[in-house]
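Below you'll find the structure, written out as structure tokens, and then a few comments.
We show some of the complex, not the whole, and keep each chain where it was.
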Amino acid sequence: MNSNMQQYLEKAQVLIEALPYIQRFNRKIIVVKYGGSAMIDEDLKRRVIEDVTLLKLVGFKPIIVHGGGKEISKWVGKVGMEPKFINGLRVTDEDTMEVAEMVLGRVNKSLVQLVESLGVRAIGISGKDGALLKVEKKYSDGQDIGFVGDVKDVNAQILYDLLEKDFLPIVCPVGLDDDYNTYNINADDAACAIARAVKAEKLAFLTDIEGVYRDPSDPGTLISELKVSEAKELMVGGYIGGGMLPKLQNCIDAIEAGVSRVHILDGRIPHCLLLEIFTNKGIGTAILNSEESRYYHGEQ
Amino acid sequence: MNSNMQQYLEKAQVLIEALPYIQRFNRKIIVVKYGGSAMIDEDLKRRVIEDVTLLKLVGFKPIIVHGGGKEISKWVGKVGMEPKFINGLRVTDEDTMEVAEMVLGRVNKSLVQLVESLGVRAIGISGKDGALLKVEKKYSDGQDIGFVGDVKDVNAQILYDLLEKDFLPIVCPVGLDDDYNTYNINADDAACAIARAVKAEKLAFLTDIEGVYRDPSDPGTLISELKVSEAKELMVGGYIGGGMLPKLQNCIDAIEAGVSRVHILDGRIPHCLLLEIFTNKGIGTAILNSEESRYYHGEQ
């Protein structure tokens, strides 16, 4: 067998190895929180979208939830608005909300565009469409930070209907309160709320870190598998740094609401999503039920 | 019978009068091109949305196509961009397109928001979602005016699928070329292309004029009913003014593609849509097939 043929066979082998994974997730919903560097670098962006499109094509039901990344700040600056802060948090006043919604909307449709260019049916919605995301106003230590909301209700039927019509839904985290005012929602929170509402099989966060560390200052302490009980202990023990805290809480909430597995992936690794799902590489940190093991079928 | 009761009976009478109209348009698609003053005045805006929502609730299948009105210009200015013109036409370069898409997206979701607040399921899409609107680059007398496109293909199935899932689709006129680049589309053209593709029963343009005049300088020459053959004569005869010319061409194209009736309505009249559909008032100008009469069942 010549070397060319050898190479082809290796390709075939990769496809065959994907078989049990394709089977396991067939017709299962997978929510992908898309953000961080993977949204800025055009190359990474394309690869994430390729990954999700592939998931769709091989029979999964992915839903993308994305933030606006640094685009919002850029445009807030561009139009000459003065940012206000309370407790170090940006205040989303009406004007800021207007810009944020515009930017998120455009990011949303640009992702639709990418997916469509790969030949898959996508639809870009916000929490306003079909009143998907109903929120209540959020306060920061009792202080008014403007139009920032906590998801209090997800109209899962909207997503089921779009999935049934074979759309890949791409959601931007804008919601409505009971008086139908516009609110910004943290994208992690939105992804978590959606994953819980649609009883997703998997929820994956694309982030800019490698995963959860037992000691954030020591890269050697990356945790590959974290049971919910352990995660709680880490949080209580103060081992978890600032930005990771709410994300980890989201992971725990999702698992406790019935999502089978949550992943914190390093979005800077090309095709991290495919690697996580179709290989036994074990990228990033997997948060799972206390009774389970990370690896299926005696992998690894 | 006291006067209170008299008043109630008159109300009942109005509802009963709507009966044959409700019946005639049951499950029929009605495309509404929404623009002009009716998009700017908050009160008119609410009334237009109430009208369309009512159409939905009594069994019609409305689709809204909207432009961005003066909002685009406002934001182009706000971010300090220099407008460029060719042949008196604004050139849509990449930056302008970016702003236009952001603005159109936000207008789109604000209409969704209004419809949802009235308790009806809406979904806001652009021509990118499901690749609804495929375009080809448009030139103005051979000159490049940037990312402005002519609709060359409408994926009607997308709209059928959303209607089947009981959504009121709200469409903003942004499309994709064969290389999946973003293009701006004239909203009138988009509405017309969509009405033709979904074989709408009715296409209504909300405008800032009373209708078509035989003599644009004489308000007394408003035309109530215009057969396609007459419309062509008027155009050839040079009686039709600048802005009206392409709109009238759109009307003719729609009728010839099978849309039953096209209306040019004065969006400045509150509830002009309901009045046109549910009464025999005869607002604005109706363009119809050369063999038909404007009035159903011997009305008027």
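Order of writing sets the labels: A and B. Residues in every chain begin at 1.
Please note the rule applied: a contact is a pair of C-beta atoms (placed from the backbone, for glycine too) under 8 Å apart; a residue touches a chain by one contact, two chains touch by 3 or more.
Keep in mind it's a predicted model, so treat the numbers as computed, not measured.
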Total identical subunits in the assembly as filed, 2 in place: 6
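Quick note on the criterion: only the chains that are shown with their structure count from here on.
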CA centroid of chain A to CA centroid of chain B, Å: 37
Residues of chain B touching chain A in the complex: 75, 78-80, 98, 101-103, 105-106, 108-110, 112-114, 116-117, 121-126, 128-131, 158, 161-162, 164-165, 167, 174, 176, 180, 182
